[in-house]
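Report on the structure given below.
The complex is shown incomplete by one protein chain, all other protein chains being positioned as in the whole.
Coming up: subunit A.
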Amino acid sequence: MSQFAINLLFVGASFALYIGIAIWARAGSTKDFYVAGGGVHPITNGMATAADWMSAASFISMAGLLASGGYANSTFLMGWTGGFVILAMLLAPYLRKFGKFTVPDFIGDRFYSNTARFVAIVCLIIASVTYVIGQMTGAGVAFSRFLEVSNTWGIWLAALIVFLYAVFGGMKGITYTQVAQYIVLIVAYTIPAVFIAFQLTGNPIPMFGMFSTHTESGIPLLQKLDDVVSALGFQDYTADVDNKLNMVLFTLSLMVGTAGLPHVIIRFFTVPKVSDARWSAGWALVFIALLYLTAPAVGSMARLNLMTTVYPEMAGQVENYEEAAQTPILYEERPDWFRTWEDTGLITFNDLNNDGRIQFYNDAADYADRGWEGNELTVNNDILVLANPEIANLPGWVIGLIAAGGIAAALSTAAGLLLAISSAISHDLIKTMINPNISEKGEMLAARISMGGAILLATYLGLNPPGFAAQTVALAFGIAGASLFPALMMGIFSTRMNNVGAIAGMLSGLICTLLYIFTYLGWFFIPGTNTLANTPDNWILGISPLSFGAVGAMINFIVAFAVSSVTAKPPQEIRELVESVRYPKGAGTAINH
């Protein structure tokens, strides 16, 4: 059977599964549509949350980020997991107790203000829409690479599948497909990692293999990797970072952003009890950690494999790296996977010194003494996970599995985001703000139409990604962290916080963060319009625009408390509302109002 047929079989089987689930889990009421009926088991919800959370970026890009950045990119690992600790303790159980369907529901009711509700809706939509673009393009890449269809067809196909189960099943359909998608993606991620860890270290558990001995050279794997990359002028994989302030703030921004992203928060509205919301956050992190603990092993091992593919002599070396560097492989003798990925343009080779060999090193380093005239190989970081099975010579079915896994990761996150967007429109905007008299049936229809509209918008943006698609991390996490997270937290932990304070806080956190991001990344992300060059010298106190979400959150807290303390106390019934969300007693399943 050809590789194409195998890929088609795996991806096709996974789609049949998702559609089967969609038919089984049709939504019969708005409660089904928004919170899956409110009866999801905490472990099931943990698994769905893990798939909801782990996007194309986690599945495809994270190992590549770690491979290229090493220790410095540990921020992503800690940020995207540590957020669940604050989510579990500061938000999820209380928002579950509050018992409504959406995040703007809480902000609007708690701050007794439709202005606050509207600000929350706008923040939610901007954060979720920017985030969904990356999922659509990620699905497009996976489709086009593995199913040999064009990128455009890939994105339309992804949109069609999501449409089928999200529009009919709502949160109910999404929840159970996410469970299936989690299983597909974790199996796909783990199997190649186990093979590679075993090949390189003899230890089949990647998270332990990473810290064991590299079989071929007899020295620890990470030391081996440091030696190899430094012989080629790259920074050590484990090298420490000088700008600790920025590293701390970036990690913190990712954490508060994670806790404030609406598509994750609403998953906790689907469990039956407040205590389930707490357990469920723990399970979600267990399932996420299965991938996140493996990712650094995949990153470091794939990097070493890549290096020793180009410099075969280096694999067994312990000290003569200088000599081994003289004999990289001949371009003519490159392995097959190399050729496959060259076709996609994600690996490129340019023989600058015309010796027929591949000199692959840090371009900033000067190796004229070795007769090298510049780095000749560029490898896109994103291919590491996808190419991993081929690099390690694994059987064809593993490649088919990776294809299904990458697509599952992109689809599951896209569906969660689309639900957050459509419920903000149909429930918060239409039902709560515009037409409170809308019938249950009417709201369901509105929810389905807004879901369809959101999918079309996401497809359009996936096909025509705006210039800022690459900046989604800064934007989505900046907005969620600087505006939504502090407002939600203060709404629960401060009985004194009033409407004016919360709105002033959200707006100032949001605006300061956007101003800082725009200053360095271009106004409204239009390339070339940035006021200052995006270099560490220009950053205030060395804080990168990506790290500013944490500062924005602090501004939000300070402004909110300052404004609130000089304006009127919230009314008595609001203080009672805050009291009630603090105690689990009396929580029903999520209800309509």
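We adopt the following convention: contacts are C-beta pairs under 8 Å (C-beta built on N, C-alpha and C of every residue); 3 or more make two chains touch, one makes a residue touch a chain; residues count from 1.
Following the convention adopted for this analysis, contacts and distances are computed from a predicted model.
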Answering from "Monosaccharide-transporting ATPase", "Putative solute:sodium symporter small subunit", "NADH-quinone oxidoreductase subunit H" or "ABC transporter ATP-binding protein": the UniProt protein name of the missing subunit is "Putative solute:sodium symporter small subunit"
Kindly state which of the options A:78, A:122 or A:438 is in contact with the chain not pictured. A:78
Given A:145, A:273, A:303 or A:431, the one touching the chain that is not displayed: A:273
For the chain left out of this view, which of A:35, A:142, A:222 or A:347 touches it? A:222
Please pick, from A:238, A:326, A:393 or A:435, the residue that touches the omitted chain in the full complex. A:238
For a quick check of understanding: of A:1, A:23, A:187 or A:248, which residue touches the chain that isn't displayed? A:248
Candidates A:22, A:57 or A:86 - the one touching the absent chain: A:86
Footprint left on subunit A by the chain that the document does not show: 66, 71, 74, 77-78, 81-82, 84-86, 88-90, 93, 207, 210-212, 219-224, 226, 238, 240-241, 244, 247-248, 251-252, 273-275, 278-279, 281-282, 285-286, 289, 292-293, 296, 493, 579, 582-587
